[in-house]
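Input: a single structure, listed below in structure tokens.
Presenting subunit A:
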Amino acid sequence: QGGGAGNSTSGSSSTPSTSAGPSNSLKIGLVTDVGTLDDKNFNQFSWEGAKKGAADIGAPAPKSVVTTASADYAKNIKSFVDQKFDIIVTVGFALGNDTTKAAKANPGIKFIGVDQGVCVTEQGEPDPSFGCKGDGAKLLPNYQGLVFKEAQPGYLAGIVAGSISKSGHIAAIGGTKVVPAVANYMAGYANGAAKVNPNVKVELQYVSDQPDAKAFNDPAGGKAFAEQLLAKNKDVDVLFQVAGKTGNGVLQAACNANIHAIGVDVDQHLSTPESAKCIVTSAEKKLTKAVSDAIKRVSEKTDKGGTVPLDITTDSIGLAPFYDFQNLITPEIQTRIDDAMKGLKDGSVDPCKPMKCS
Partner candidate 1 sequence: MEPPDPPTITPASTPALEMRGITKRYPGVLANDAIDLEVRPGEIHALLGENGAGKSTLMNILYGLAVPDDGQILLDGTPVEMRSPAEAIAYGISMVHQHFMLVPVLSVADNILLGDEPVAGLFFLDRRRAHARLRELAGGFGWDLDLDAPVGSLSVGWQQRVEILKALYRNASILVLDEPTAVLTPQETQEIFAVLRRLTGEGYSVIFISHKLYEVLEIADRITVIRRGRVVGQRVPAETDEDDLAELMVGREVQLTVDRGESHPGAPALVVESLRAADDRGHEVVHEVSFEVRAGEIFGIAGVAGNGQDELVEALAGLRAPTAGRVRLEGRDVTGHSARDLHQRNVAYVPADRHRFGLVLSYPLTDNLVLTDYYHAPFARGIVRDDGAITRHAATAIERFDVRTPSTTAIAATLSGGNQQKVVVARELDRELRLLILDQPTRGLDVGSIEFIHRQAIAKRDAGTAILLVSAELDEILELSDRIGVMYRGRLVAIVDGPSASREEIGLLMATGGREVTPTGSASPVA
Partner candidate 2 sequence: MDFVLHLPVIGLLLQFVGYLVVVSVQNGNLIITLATPIGLGALCGFMNERSGVVNIGIEGMMLTAAFIAWYVAALAGQVLPAGTPGPLGITLPLLVGLAAALAAGVLVSALHAWLSITVRADQIISGTIINIVALGITGYLGLLISQNSPSSAGNFSSLSLPAGVDGIPVLGWLLNTVIEHGPITLSMLVGVVVLQVLLYRSRWGLRTRAVGEHPRAAETVGIDVIALRYRNVLLGGLLAGLAGAWFTIEYGNSFQGGMTNGRGFIALAALIFGRWTPVGAVGAALLFGVADALGTAIRQGPPTGDLGTFLTAVPPQLFSALPYIVTIVVLAGVVGRSVAPAADGQPYERESKAT
């Protein structure tokens, strides 16, 4: 189920159509995690990325297989293998295990795993002990595991939240703790806020205990969860959501309560116009760019196997524009943000301190 959250159809989805037919014969396939291609979530934006990548390298339009039950991961990857596809994108850490196996079994095929840290034994098998002894780059040169440092955008969101909060009491609602991406966003957020306001109060709450529909596909539930949180903490005045479609309900709750909201993963000012009027900014994780870049690397033969860390240094994460809230961001707040970004770039700032990431 979904790591990040609500996102934009408009944003990156426009794919320049290559009028002069495919100039590149690479066949690209994408396997989603349980969910749908329109989840306004990481499935959808990886898919946009695949389409963009294909267009950029002049390959035919990519194909997709939607996973309806987590029992089917291996089967779905296999159907692309059987169809002799050249590049297979698998979305979500949940597919990591099966992607690793497939990569090992099919050295001739390039695999791109979104949110998948490559963790293998010396034999290049999925590591049951998670010691990750093996060197992915060597053992599985055909497998790029794209891993975002969600803590970084989370941290920037925290800076903003901490700065604009009048009450010094802010909150974040995540889908579930057991999804690392979510937990990292949340930790970064808390740390960022603490940086600008040492005695800020941060409510970090998770809707569910497992990556189920309640966590990522239940806007009604998310809205209710947020409303109850706000009823209990009346002075909370900034709310960050990291809960997919459940989170869209969270944004609604924020709007109804006339407090500031912060979106996640992509510019939600565009992806969820219903709530745009209260979204100050969004903690972005540029899935589309990341996937299309990975595809480009393959076609340019510059791809290397193993975990590909994606962070601010590669401009893979960041903050969305402030739109109508620009005036809210005083020069001094802006400098805080810039400093934080600089610090994150040169490594002088660790978004996973004091609160640990997973």
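The working rule: contacts are C-beta pairs under 8 Å (C-beta built on N, C-alpha and C of every residue); 3 or more make two chains touch, one makes a residue touch a chain; residues count from 1.
The candidates came about this way: all candidates are chains of the complex that A comes from, given by their letters.
Quantities reported herein were computed from a predicted structural model and do not represent experimental measurements.
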Of the listed candidates 1 or 2, the one touching subunit A in this complex: 2
Footprint of candidate 2 on subunit A - complex, ascending: 9, 36-39, 203, 205-206, 209, 213-214, 217-221, 223-225, 227-229, 231-232, 245, 248-249, 252, 273-274
